[in-house]
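One structure is given here, and the rest of the page talks about it.
Each chain you see keeps its place in the complex, though not every chain is here.
Should a chain be cited, it is by its letter among A and B, assigned in written order, with residues numbered from 1 in that chain.
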Amino acid sequence: MTTHTIPSIATRAPDQLRTVRIQRGFTMHAEGSVLISVGNTQVLCTASVEEKVPPHKKGSGEGWVTAEYGMLPRATNTRGSREAARGKQTGRTQEIQRLIGRSLRAVFDLKKLGERTIHLDCDVIQADGGTRCASITGAYVAAQDAVSWLLARGLIAESPVLHPVAAVSVGIVQGLPVLDLDYAQDSACDTDMNVVMTGAGHYVEVQGTAEGAAFSRAEMDRLLELAEKGIGELIAMQKQSLLI
Amino acid sequence: MTTHTIPSIATRAPDQLRTVRIQRGFTMHAEGSVLISVGNTQVLCTASVEEKVPPHKKGSGEGWVTAEYGMLPRATNTRGSREAARGKQTGRTQEIQRLIGRSLRAVFDLKKLGERTIHLDCDVIQADGGTRCASITGAYVAAQDAVSWLLARGLIAESPVLHPVAAVSVGIVQGLPVLDLDYAQDSACDTDMNVVMTGAGHYVEVQGTAEGAAFSRAEMDRLLELAEKGIGELIAMQKQSLLI
C-alpha cells in the first residue's frame, strides 16, 4: 500500500496533482468504504446509511447528509492528542467536518433521499497536507456506493445525487501558484485556498486564507484556474473508480 | 440607539451597504471598546491587553492577537440556548472566532507588538445578518484603540498595525448579486460569501458557500467586485471614527 510512486516536490510541476488512488470496498461493514490516497495523505471515508433523520428534518420527507472528521493520533509527524481522550473536538476538526457535510449536501437532492441519513466518516490514517480536500473527494465515492446500495435494495427509486463533487487545495508558495499542496508546501505558503467544485464546473465552496501576505485579485484568479484544472482531473478519477 | 434610519430591503440598492455606526468608548474598562451597528446588527467589540502570550509564543519575542465570539441568547428572533449553560461552544461559534482572529492577525506585525496578547471579544447584542463581518470591522477599531493605549503608555514604540482590515458579506439573492446581506436576505440566498480585505485592497479571507445552487465563475467575479466596493466604504468609516 505504501509503494506508490509519488512525484517529489522537486519534480512535480506546479499545476500537477499528486498521485491519487481510490480503493473502494476497503472495509467490509459500511455501505460505502473508500480509502483515498493523495500523495502520502490517506483518508478512510465510510458512508453509513441510517434509517432516521436529525430532529430538524423529522416529518419533512427529506433526508440528511452529514460528516464527521478525525485524525488518528499518529497520522502526523508528531503524535497529536486523541480528541476522544481530551473530551472535545478542536475548532479545526469541527470546521472541517462542517465543510465536508456542506459540500456533499450541495450535490444531493435530499427529497429523493427520503427520510434517512447518510453519515460520512472521514478518518485520516496518514497526513501529508490536503486532508480535508481528500476527505471530500473520497466521501463522494463512498456516498455513491451507499446510494447504489439503497437503489439495489429498492429503498429509493432514483439516485439523489445531482453531480459529482471534489475538492483540491491551491496556494501561493514562494510567489508561485501551486496545485495540490503537500504538508511542506502548505507550511511554507503565503496563501492557502480550498476549492470545492461540482462536475458541472460550479463552485460549492471557496475558502482562501492569507497565511502570510494578503493576496491580490490577479493571484486569486490564477489559483481558481489551477483548482478548476485539478478538480476536473479528480472528478475523472472518481468516475473511473466507480466504473469497476 | 435604536433610532437609525435603515434603508429597507425594498429600497436599499443591491450595491448599497446598510447604515453603519461605530461608537468608540462604549464601555469603560476595556482598552478598546466599540459598538458597531450594521443595519440592525449590533456587536460589542472589546480589545483587552494582557501582558502574556499563549505557550506557543513564549520566549519568541512576538505577541499574539486572538478573538472570541458570542451571541447573547436573545440577540436573535428565537432565543438560542446559552453556550456557557450547555457547556460548549458550537462549531459555528468556533469557526467564526477563528476567522476573526486570523483576519486581525493578518494586519498585525506580531514582533512589534512584543510578548503580549490582544484579546478581541465580539459579543452580538442584536443579530440581523452579517455578525461575523461586523465583528471583524468593529474589532479592528477596538484593536486600534488598544494599540493607542499601548503607545500612550510607552509600552510599545511603534504601531504594530500594518493595514486597516474590514469585512462584508455578499451573496446571490433570487439571482441578483447583493452587498451586505441582512438576515432575511441571507436566509433566502443561494450563495453567501464573506470577504475580508485590507486597506491595500488585498484579500485576507474569501469564504464563499453555495447554500442552494452552486455558483459560476462569472457570479463569483461579480460578488468580489461588490465586496471590494463595500469594504472600501467600511474602511473609510473606520478611519473617520478613529479621527475623533
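Note that in this section contacts are C-beta pairs under 8 Å (C-beta built on N, C-alpha and C of every residue); 3 or more make two chains touch, one makes a residue touch a chain.
Since the structure is predicted, the reported quantities are computational estimates derived from the model, not experimental observations.
Engineer: Start from the 2 shown copies and tell me what the total comes to for the whole assembly.
Structural biologist: My count of identical chains over the entire file-defined complex is 6.
What we mean here is this: only the chains that are shown with their structure count from here on.
Engineer: Where the CA atoms of subunit A average out and where those of subunit B average out, how many Å apart are those spots?
Structural biologist: Chain centres of subunit A and subunit B, defined by C-alpha means, are spaced 29 Å apart.
Engineer: Report the residues of subunit A in contact with subunit B in the complex, numbered from low to high.
Structural biologist: Contact set of subunit A toward subunit B: 88, 91-92, 94-95, 97-98, 102, 106, 163, 193, 197-198, 200-210, 213-217, 220, 224.
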